[in-house]
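Please read through the structure below; I'll follow up with questions.
Removed: one protein chain of the complex. Kept in place: all other protein chains.
The chains carry the letters A, B and C, assigned in the order they are written, with residues numbered from 1 in each.
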Amino acid sequence: MKTRETGQILSNKRIAENLFELKIKLPEIAAMAQPGNFITILPPAESGRYLRRPFSISGKGDNFITLVIRGIGKTTDSLALLREKTCLDVIGPLGNSYPKISGNIWMIGGGTGIASVLFLSSMRKTAGLKNDRILWAGQTKDALPDIYKHPVAIDYSTDDGSKGEKGNAAMVLEKWLKRDKPDAVAACGPHGMMKAVKEIAAEHGIETWLSLEEFMACGVGACAGCAVKLESGGYEKVCDDGPVFRSDRIVL
Amino acid sequence: MKTRETGQILSNKRIAENLFELKIKLPEIAAMAQPGNFITILPPAESGRYLRRPFSISGKGDNFITLVIRGIGKTTDSLALLREKTCLDVIGPLGNSYPKISGNIWMIGGGTGIASVLFLSSMRKTAGLKNDRILWAGQTKDALPDIYKHPVAIDYSTDDGSKGEKGNAAMVLEKWLKRDKPDAVAACGPHGMMKAVKEIAAEHGIETWLSLEEFMACGVGACAGCAVKLESGGYEKVCDDGPVFRSDRIVL
Amino acid sequence: MMENDKNILAATLGTLNLKNPAIAASGTYGYGTEYSDFCPADDWGAVILKSVSEKPRDGNPPPRCCEVEGGMINSIGLANVGMEKFLSEKMQEFRKKHEKAVCIASIAGESLAEFEKLSERINESGKIDAVEINISCPNVSKGGMHFGSDPQSAAEVIASCRRNTSLPLLAKISPAAGSPVDVARACADSGADIIVAVNTIPGMKIDIEKGKPVLGNIFGGLSGPAIYPAALRIAFLIHRALPEIPLIGCGGIDSADTALQFIMAGCSAFQIGTATFRNPECLYTILDNIRIFMQKKGYKSVKDAVGIAAEY
Partner (left out) sequence: MMENDKNILAATLGTLNLKNPAIAASGTYGYGTEYSDFCPADDWGAVILKSVSEKPRDGNPPPRCCEVEGGMINSIGLANVGMEKFLSEKMQEFRKKHEKAVCIASIAGESLAEFEKLSERINESGKIDAVEINISCPNVSKGGMHFGSDPQSAAEVIASCRRNTSLPLLAKISPAAGSPVDVARACADSGADIIVAVNTIPGMKIDIEKGKPVLGNIFGGLSGPAIYPAALRIAFLIHRALPEIPLIGCGGIDSADTALQFIMAGCSAFQIGTATFRNPECLYTILDNIRIFMQKKGYKSVKDAVGIAAEY
């Protein structure tokens, strides 16, 4: 079930350079949300944008969900400026979710790709699964806030070494793999990172789940606008068959 | 000279049902403004409107101008909600102005047409001309606020008699003309009112100046989009040749 | 809602009776069940499913959509499951959920032969109330020129379909035709029962950061509010030229205001496409506001407003 719900902004916190966390009161959506799911938001009028914008759910509470958003355009810049109590028109939860995995998962978030990873890791922690690792990769330290309260410790990496390990996500993953191997990898981030993770997964034979981003028109599987190419030929829909795909099924 | 000036809203007062007075800090425009002139405002982003919107200047001070605006659409409804200190992109002063008339003038404002009449009357009062009359006509009393501080007393009329005289502007003008005759009439208001005033002026042989409204694209005489038909054939531009026209020159 | 209030919205398109004039546009409403949580098929006057071809089609390489001022561009490339799966799976699922909804299939062929087969299969299926011919398809035998770009090839398509189906035939006109009115006339003369004006306007967008077209297919179709004035003019001209044929407006409708503009231009019904993406419940707002407008203006039926602006 998906629903359209009008939700009040409970808080809108700037957490890093051009990055903010929105907490929105959405009891129905929160009740149904699973890690990997996303929602779509009607752009605020002042943004001038027409189509709803998709965002991964980064966490939930009893009656709210959280989002981690980077201001990169008209909608996201407008969202960044919204005050508490402003109402948003939200549809969700949409898409599939990460599969249940009983072993440990290494999770990699590139930029705002961290959102679904945060959600997945906190749900797994609550479920008693304790051996997960999280890597949050960014270009510089300005892009990466400290998130102390998260139930799973977060490792950081930056291209310039200004925070955490130096190097991109793929390099850090390779490094980690020299010492250990997880039961699965879950990753969400920019295209280049996903491509690299897919290759590493294939090389090391690790079950890997990628949460993809593609421009979406409907977000509910009605338009075939958000295609991802399959290794087996043809396409699937990121919004409906995904956004979470096994890395060996898709062409990046 | 016309100029583009960014002005802070000094105040935004609701003065009647769906009617508000905007006071905007615009020193350069204020210095040049003459009664009859208008300005154009860039619509606020949240209105979704593209073209600038024209509004008559209803008064001025040392460093500000005032506008009287009715919320009838996207731009005007957005303007109504703006708070003090918000900045507006304004171009002006535009258009011609009422001619200098040394005798007395009866001024008629229909709805927001009162704006240019208020400006004209206060400038004339300052110049020492004391025998003007003002009629502000509206449908019901809800449309007509009391404006006590205006230097010239305002008479009111409403279609339903709920405030001031009962009847429309033309009926009241006819009534006034039974007892007296001004040196000139100045009027601004809806199309039907202007048509009636034009006819009455012709009948009674009174020099009459009408300030017209027409949809405007450029507002500076560059597009010929705001045509008014002339009795002598052809068209003139409301934004540039007007907005103030002698009633006997134009076809309504 | 009183009984006569209900009838305010009823629409008639030749032999097709709809409970309201709002129709979900092909390609924006999937196979009729994707939006069931928001605007189920039963609430529309009719729904038109994704255009279907004989064989399944993968569609164009991504990106397939992007946003532009006042709308979007799409180059889905007629991705669809193909006629067999459409009838055996998609229509079954649809009818299971929405037994009584008025359902229009849209067919898209690359040759006259394909159109013939498609219309025949639809006709036999017994589950479909009418068929919309998407003539804005590349004609393989004419080097990819769209069937809808000239009156003669449009007429040939319609005639082929007409021979193979007794269902009401809707011909959907492309705004890119040199003379959409001539195409509409040719379609009417060849057996189309209803004209739909219009499909998307060809357009493109370039990503200046990458220095290349945004869409994988380079070109796509523009839809959304940006196109309504162009679409409205074509509908108006078709109604003026062919006042007898039932007309459906389409292009940028996302409010009662724009819907009523098409109605007043001469459309007996209208399609909503891109607006559903923005607000999957816009159908209800639009219908409510049309009803309120009709009551305010004293119309007993939307039908009385059809074409009233066309006398000018």
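By definition in this document, a contact is a pair of C-beta atoms (placed from the backbone, for glycine too) under 8 Å apart; a residue touches a chain by one contact, two chains touch by 3 or more.
Nothing here was measured: the structure is a model prediction, and the numbers come from that model.
Visitor: Of the chains you can see, which ones touch the chain that is left out?
Guide: Per the contact definition above, the missing chain touches B, C.
Visitor: Considering the whole complex, which of C:I23, C:A197, C:L232 or C:I245 touches the chain not shown?
Guide: Missing-chain contact among the listed residues: C:L232.
Visitor: Given that one chain is not shown, which residue among B:I91, B:I105, B:L210 or B:V244 touches it?
Guide: Considering the complete complex, B:I91 is the one touching the chain left out.
Visitor: I'm checking contacts with the chain that's been left out. Which of C:E69, C:E89 or C:E124 qualifies?
Guide: Within the whole complex, the residue contacting the unshown chain is C:E69.
Visitor: Across the whole complex, list the residues on chain B that are touched by the chain not included here.
Guide: The missing chain touches chain B at positions 1-4, 42, 48-52, 89, 91, 214-229, 233-235, 240.
Visitor: To test your reading of the contact rule: which positions on chain C touch the chain that is missing from view?
Guide: Touch set of chain C with respect to the missing chain: 68-71, 73, 149-150, 177-179, 201-206, 208, 211-213, 218-219, 222, 225-230, 232-233, 236, 252, 257, 260-261, 264-265, 293, 305, 308-309, 311-312.
One rule holds in what follows: only the chains that are shown with their structure count from here on.
Visitor: Tell me, please, which chain's centre (mean of its C-alpha atoms) is farthest from the centre of chain C?
Guide: So the chain farthest away from chain C turns out to be B.
Visitor: Compute the distance, rounded to whole Å, between the mean C-alpha positions of chain A and chain B.
Guide: Chain centres of chain A and chain B, defined by C-alpha means, are spaced 55 Å apart.
Visitor: Which positions in chain B touch two or more other chains at once?
Guide: Within chain B, no residue touches at least two other chains.
Visitor: Where in chain C do residues touch two or more other chains at once?
Guide: none
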